[in-house]
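To keep things clear, I will list the structure first and then write my remarks on it.
Removed: one protein chain of the complex. Kept in place: all other protein chains.
In order of appearance the chains are A and B, and numbering begins at 1 in each one.
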Amino acid sequence: MSTQTASSIFAKAPAPGLADPVHDAQSVFRSAMNALAQPGTVQQLDDLKLNPPAPLSIAATALVLTLCDYDTPLWLDPALAASETVKNYIRFHTAAPFVESPAEAAFALVSDAKLLPAVASFSAGTAEYPDRSTTIILMVDELTEDDGITLKGPGIKTEQQFNVAPTPAMFWQQMQDNSALYPLGIDVIFAGANQVAGLPRSIKITGLEA
Amino acid sequence: MTERVETQGISGEHYNFAYLDEQTKRMIRRTILKGIAVPGYQVPFAAREMPMPYGWGTGGVQVTAAVIGKNDCLKMIDQGSDDTTNAVALRNFFVETTGVDTTTKTKDASIIQTRHRIPEETLTKDQVLVYQVPIPEPLRFLEPRETETRKMHALEEYGLMHVKLYEDIAKFGHIATAYAYPVMVQDRYVMDPSPTPKFDNPKMDQMEALQLFGAGREKRIYAIPPHTKVVSLDFEDHPFEVTKFEQPCAICGAEEVYLDEVILDDDGNRMFVCSDSDFCEERRDAGHVGHLGTNPLEAEGND
Partner (left out) sequence: MYVAVKGGEKAIRNAHKLMARDRRGDTSVPSLGLKQISEQLYLSVSRVMAEGSLFDAELAALGIKQSRGDLIEAAFLMRAYRTTLPRFGYSKPIDTAKMLIRRRISATYKDLPGGQLLGPTFDYTQRLLDFKLAADGEAPAPETQEFEKEEVVPRVTDLLNDEGLIEPDEPIAPDTPVGDITREPLTFPADRDLRLQNLARGDEGFLLALGYSTQRGFGRTHPFAGEIRLGEVEVDFFMEELGFEVPLGTMTVTECQMINQFQGSASAPPQFTRGYGLVPGQGERKVMAMALVDRSLRAEELGEEIDSPTQDQEFVLSHSDNVQATGFVEHLKLPHYVDFQSELELIRKVRKEWQEKREAAEQELVAEAAQ
């Protein structure tokens, strides 16, 4: 191999994944687990020193690298799907197969709330296997524990205030419809800059009118 | 006491942190997240063969292995005690494969793996309780077929369970289930709490800690998030009753705790002592004494 090819291969190589794959993945998982177990609470990630290709955020990337592999069909929003750099990065680090149809996805990665298709287009599982459903990883700019909608349900003592920005149009209404399907439905993990929060299907949403 | 044990055998050079490979951990972690999203629903997972026998905690071990990190502090109990043989064996497995700190003190643990008991001390939101489950399907002994029980859960068709409990009442005047007493989780799924005594059932309701259940041989994981409604099945005219012991712990005097019956001699003399050994020890350290004073067996140098 000549030096030229070697360096051109090196230049094309995807950016590194988790620096400590075993312990970083464990700590990201614990944050995701706490996020879904305590819906609407904002969970801080460790400082991961990830440098994923734009527009992927560190938190969203960390979740994908922690949860996805060749067993998890992954749906990418059109902006991500259009980026070979993003696809190469995810393919290289996870080997997750990309799927065109949201209904076939075990995970959906959405970089921009505007690009989120109808929540109902994802898989809600079946009555006998409600686990065969899609988990949406939704990138947002901000996660807050106040001044927004009100969450109630398993994982929440009384009620939990929660908000994200930007909020996809009609998103909370769609999530209300989603929770009406319970025990079927999709689950959402919001990925802020370096934070995550969870909204499982089991949660009732109120306070939209305000 | 928090301690690190000298280890031998399966060291980190030959096996991954917490034994399982990363692909397997990812698969189990995904399963745990689904379990949390649908409390009480048994999520199938591709349980791996573990270096301990099926039925000896492989499900709990896989859940703990997928959750545990190097900063965790692990408590391992069986029958409420840290000293039971299998608890010792499983604790050593994690010490050898992770090097994490272990403790016998409930309040110092971030992860508690248990078989057949829930600690007496109230658990907090920063703790995870992992149960070892032999038969996760609460309907299994009424209907042996998975294809059928899965349909019943899908249709929320739990009539069979109520019939069984009612037959008990007709026959014995009570619901004749003393352990693995079925519960309804968040008004949707009937769930097996693992073979814990029904005494422990009320602790599951609105517990602050996350509860994870692993059944390795049966390849199922399920979960109860914190602050989730867990109701023991009963009837209006036959409400659920917690087992009450007639006497307090013989050596620490604790009341309203679960007690083990210990036979003391060939004449059938017996004493009742706390099943939760850490709880008992803490109380004795704090100066509480039961009616037998100190442990009569320990006094004989019987350990």
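Here is the rule we use: contacts are C-beta pairs under 8 Å (C-beta built on N, C-alpha and C of every residue); 3 or more make two chains touch, one makes a residue touch a chain.
Just so it is clear, the structure is predicted and the values come from calculations on it, not from any experiment.
Just so you know, the chain we are not showing touches B across the whole complex. Set against the missing chain, the residues B:Arg30, B:Lys75, B:His153 or B:Lys198 yield one that touches it, B:Lys198. For the options B:Phe17, B:Phe45, B:Phe94 or B:Tyr189, the residue in contact with the chain missing from this view is B:Phe45.
Although one chain is not displayed, its contacts with chain B can still be listed: residues 15, 19, 21, 44-51, 53-56, 58, 78-81, 83-89, 92, 115-117, 134, 145-147, 172-174, 176, 178-180, 195-199, 217, 219, 243, 245, 258-262, 273, 275, 277, 295, 297-298, 302-303.
Quick note on the criterion: only the chains that are shown with their structure count from here on.
If you average the Cα atoms of chain A and of chain B, the two centres end up 32 Å apart.
Put simply, chain B touches chain A in their complex at residues 16-17, 22-23, 25-27, 29-39, 41, 43-44, 66-70, 125, 150-151, 153-155, 186, 188-189, 206, 210, 223-229.
In the complex of the two chains, the chain A residues touching chain B come out as 21-23, 25-27, 29-30, 32-34, 36-38, 66-69, 71-72, 106, 126-131, 133, 135, 153-157, 182-183, 187, 200-202.
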